[in-house]
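Every protein chain but one is kept in place in this view of the complex.
Order as written gives the chain letters A and B; numbering starts at 1 within each chain.
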Amino acid sequence: MMADVTALALVALLLPAVSFLILAVVVPLRRLGRPAAYVSLLCAGGALAAAALAWRGAAERSRLVWDWIPAEAGPLATIGVLVDHDSTSMLLLVALVAFLVQLYSIGYLSDELPYALGRYYTYQSLFAFSMMALVLAPNFVQLFIAWELVGLSSYLLIGFWYHKPAAARAAVKAFWTTKLGDVGLLIGIVMLWRHTGTFDLTELQAMVNSGTVAAAGLSVMTFCIYLGAVGKSAQFPLHIWLPDAMEGPTPVSALIHAATMVTAGVYLLHRTSWLFALTPEVLAIVVWIGALTALLAAVLACVQDDIKRVLAYSTVSQLGYMMAAIGAGFSAAGFFHLLTHGLFKALLFLGAGAVIHAVGSNDLSRMGGLVKRMPQTAVLFIIGSLALAGIPFFGGFLSKEDVLGTVWEGGHVVPFAILMLVAFLTAFYMFRVVFLAFFGAEALVAHAHAAAASSADHASAHGAGHGPGSHGSDGHAAGGHGIPHDPPAVMRLPLWILAVLSTMTGAYVTVSGPELFLGHLEHEPTSPAWLMPAAVAVAGAGIALAWLTYQRAVLDAERLASSMGVLRTAALAKFWMDDAFEAVYYRVFLGFSRMVGWLDRYIVDGVLNVVSEWTVVGGDKLRAMQTGRAQDYVVAVGAGLLAMLIWIGWGR
Amino acid sequence: MSGLPFLSIITWAPFVSAVVIMFCARHRPLLVRWTATIGTGISLLASLWVYWAYDRVSAGFQFQETFALVPSLGISYFLALDGMSALMVLLTSIIIFAGVFASWTVKQRSQEFYALLLILVTGVYGVFVSLDLFVLFLFYEIAVLPMYLLIGIWGSSGEVRPQGIFGRAMGWTGVGTKEYAAMKLTLYLLFGSAFILVGILALFVAAGSRTFSFLELQSIRFDPSLQSWVFLAFYVGFGILAAIWPLHTWSPDGHASAPTAVSMLHAGVLMKLGAYGVVRVGMGLLPEATVQWAWLVGLIGCINIVYGALSAMAQTDLKYVIAYSSVSHMGVVMLGAATLTEHGLNGSVFQMFAHGIMTGLFFALVGLVYEKAHSRAILKMGGFGTMMPGIATAFTIGGLSSLGLPATAGFVAEFLTFLGAWSSAHPWWLFPGVFGAFITSLYVLRVTRYIFWGPKSDDPHFAHLPDAQGTEWAALGILVFVLVLFGVAPGLAIGPIDTATVPLLERLAPLMSAARTR
Partner (left out) sequence: MGLQAYLVLSAVVFCLGLFGVITRRNTIGILLGVELMLNAVNINLVAFGRFRGDLAGLVFPVFAIAITVAEAALGLAIVILLFRVRRTVMADHLDLLRG
């Protein structure tokens, strides 16, 4: 049975790779578009089936590895699969969301040109493969490889509409920012290898358990590894790339920038939690940064007018939650939240995609009253929002309780308070979106129609607009749809599946605990009894505030906002984080490199040219000795002879 | 099969085709190209066979061919190959084979062009397979000299404005023109080879003026003080070709001015001659001095990495970006070698290979872009991805390898080098290395974004740009395939490399432990 599980995991891993290879190499097939999509979809479906079977079968940890980099004393690095409860759960999530997103994209990207569609599915297959390789990585080397490859897929997919300057910028920004974290990860891996002599997770864990890993310097290593997670999982201060990554197609945002890739950092920390347990000081940093990120992003989410950006910031915020749980020492809670979050956040994004598809714009102010036009989407979106807000029996309820409980348990009172505040804000901003988009006045529909028509050519949809609210549409062509309506079945089906699964799991775990996903937990956090009612009350308060403000208009939104004063200004400016990074890049870094370039060209090379000039000028000067007059030569000969004679005479 | 003199075939096949081209193919450009293809194809097949047939278990120098040239001085035509040189020979074969395709469109005096190119390649092969230092030096000179004509005649001039406090001198020397670049390159490399010659002769005399054979010299323990300065002579001499800072300035000018195939060959292979020389001759013959000077080699390597990357960041001319990236990547090679660890050295040699392929690909692409758009100014271009998707894809893959992305050869090389750096005597070398890789990601993606992404440029010159065609695909396809193949399956290369680096390190190991205890 065990061999079967690893084989199944391997099949799940390799099917997307096969699809990627086929699409990448067989150019005519890729150019056909639709057939390419079907190939990719078929493989993703197969991978999903294999992943589900592997998940069912995973009991004990088992691994299968091959040599990868040889060395004199046995292989330096291996590749393979490591199958256990966690990795198969994550594998299933990845395979499921990847499959559903690919299915959904057939509808969402139906207006794309065939070759672009083929390209899209090539990247999607690459992503699915890389993400699964990451999930199943048996050692740090494969993990890093897959880590970088998902970064690459993310870069390619954000830049899918590469002719859009904003998309091109966002793609590069995402790659650079995460790469900055990866510098830390790479350093950490190298140091750890030197420290322990192995990359292998299983061996490392055995060493940690037997206490043979020296503690000296270990915190530097874990901190460096954590830096990688900071980049990938969009933790403060490297969170700046994720909102911009929304320039990619919405299904991509759902898959990569919400459900799977961005959670890789959380997954990494969960995977190596036994290692981090040796360095409590790093874990303390993880908690604080996690809580801070959650708060920061939640505040930012409240002021966004772009539906995708709200969701993006909420993703950042939820990642902060997960990190905080891991930092508190109960990584299982963070991982649990990761799994449930993956489902309902994918649902939310795909729902938002349906809205964008219908309205032709990302802007919340162009939506409103959509519940009448697209009732199914509205229901699905609300289910997702309830799950995110942490309402009992919905997807995110228990996992959020667990996170809060573990942070309380870990004795981090201030982060706990922050996270409670974030729970309130989360409910508020999600239902702000719900009320603004699906309820309220419908007057703007005609306007939306015009907007849809004008954004049909997504290359020219928007220029360099960068402030909140000026983001225009997803670049998606919705021209031709007169009145917004529910999406076609191919898009609706994934939404329903996600909603049902999310709610079912939410209800199930609310009743019977998270063992289904996490296996038997060694020490389940015992949260205090008051926590659950308190959290629900906070979430309810958030929803109520949103309702009062945006539905009933009891509170004036503008006055509420302006009462926040400087906080609001700061939030609108994204706390000047992007500006700070941009300034560092353009002023400091680019300036410095220009200086080096100038020095090289005009000083280092200049010295060379001076030497060259001196050589030639010196030769020119010496040339003057050759007057060409025979008599001068005779004088020289005579003088030389005389000098020789004198010199000889001198010796006597 | 094994009775054939494979190494001689590899080395001389291009030379023979050069002779054929000069005497039999006058005014028949297609025949010229096909002769070159066949000559380099024979070399490629033979080197693939040699690489395949190289016995990794018994290791050591194989495929030996000996033929006494001047017995009284101990000069002989002695060819042999170990794991490291086998990989370098394979690299050369791949690059020149692709280079022939990439320069298919050379119109002006193609006969002479191809003949010189092939003679140059003969020299390169010769250096990699000779084990007689005198013959090695002869081949080295053959590899360096045709470059002058190739750049001076078929090159292209760039735009460099003389300024700064040395502006007058720069204007005076004609900075930026192809003649300047050709002359600078040749003078620099000949300056270096003077050091090499002195070093070789010093060892020859110190060994009793009997032999130039690498193997015999290797068995002699030279006086440490002699080793010390001879190593420096080799380091400077070969190092110039490997573009060590601050003797690297010939390389951006030279690469930027050279025609496509020459840039490919030069950055792809010739720079490796320098690194190969330092490792093979310097480190192989002078163990004490290697341990003594490792800190210098590594330090300069670190400077190269960061300095080259920063300089590349500042360039606006596409070819200069790539050329400076070569400076940066050769730093990785030197750094890996200086770590004196198994993984570091493996990474170093692997980086020679990876960078060779990658930069060959880059220069081929730049050549294509230039040929179609007639521009190298990054800031003027834009949105080429829509018009030349194939070139854009290949460029992206090359760029990703350049910044060390996994699944391309660049990652394995850099990763091994970093492992070596952190376990060497100077662990801090890791940080410049990793930081350099990060800067590389900045400038590579910046360039990609400017050229291939974004909206189409308004410039009417760029209105209709065709994608790569015909033989150009062959060149790109080969290079991309090799780049990815060796990235996915690095064992293909690391296996043979390991057989060459481990014996080298075994000679160094006692010295290093002695140095540590001292």
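Just so we're on the same page, a contact is a pair of C-beta atoms (placed from the backbone, for glycine too) under 8 Å apart; a residue touches a chain by one contact, two chains touch by 3 or more.
Note that the structure is a prediction, hence the values are computed from the model and not measured.
Looking at the complex as a whole, the chain kept out of the display touches A.
Residue A:G628 is the one among A:G74, A:G211 or A:G628 that touches the chain not shown. Although one chain is hidden here, its contacts on chain A can still be listed: residues 623, 625-631, 633-635, 638.
Keep this in mind: only the chains that are shown with their structure count from here on.
Centres computed as Cα averages put chain A at a distance of 37 Å from chain B. Chain B contributes residues 160, 163-170, 172-173, 175, 184, 246, 249, 307, 310-311, 313-315, 342-343, 346, 383, 385-386, 400, 403, 405-407, 411-412, 415-416, 418-419, 422-423, 430-431, 434-435, 437-439, 441-442, 445-446, 449, 452-456, 490-491, 494-495, 498, 502 to its touches with chain A in the complex. Chain contact summary for the complex, chain A toward chain B: residues 67-72, 76, 141, 144-146, 148-149, 152, 155, 159, 162-165, 168-169, 171-172, 175-176, 179-180, 183, 186-187, 190-191, 193-194, 459, 589-590, 592-598, 600-610, 612-613.
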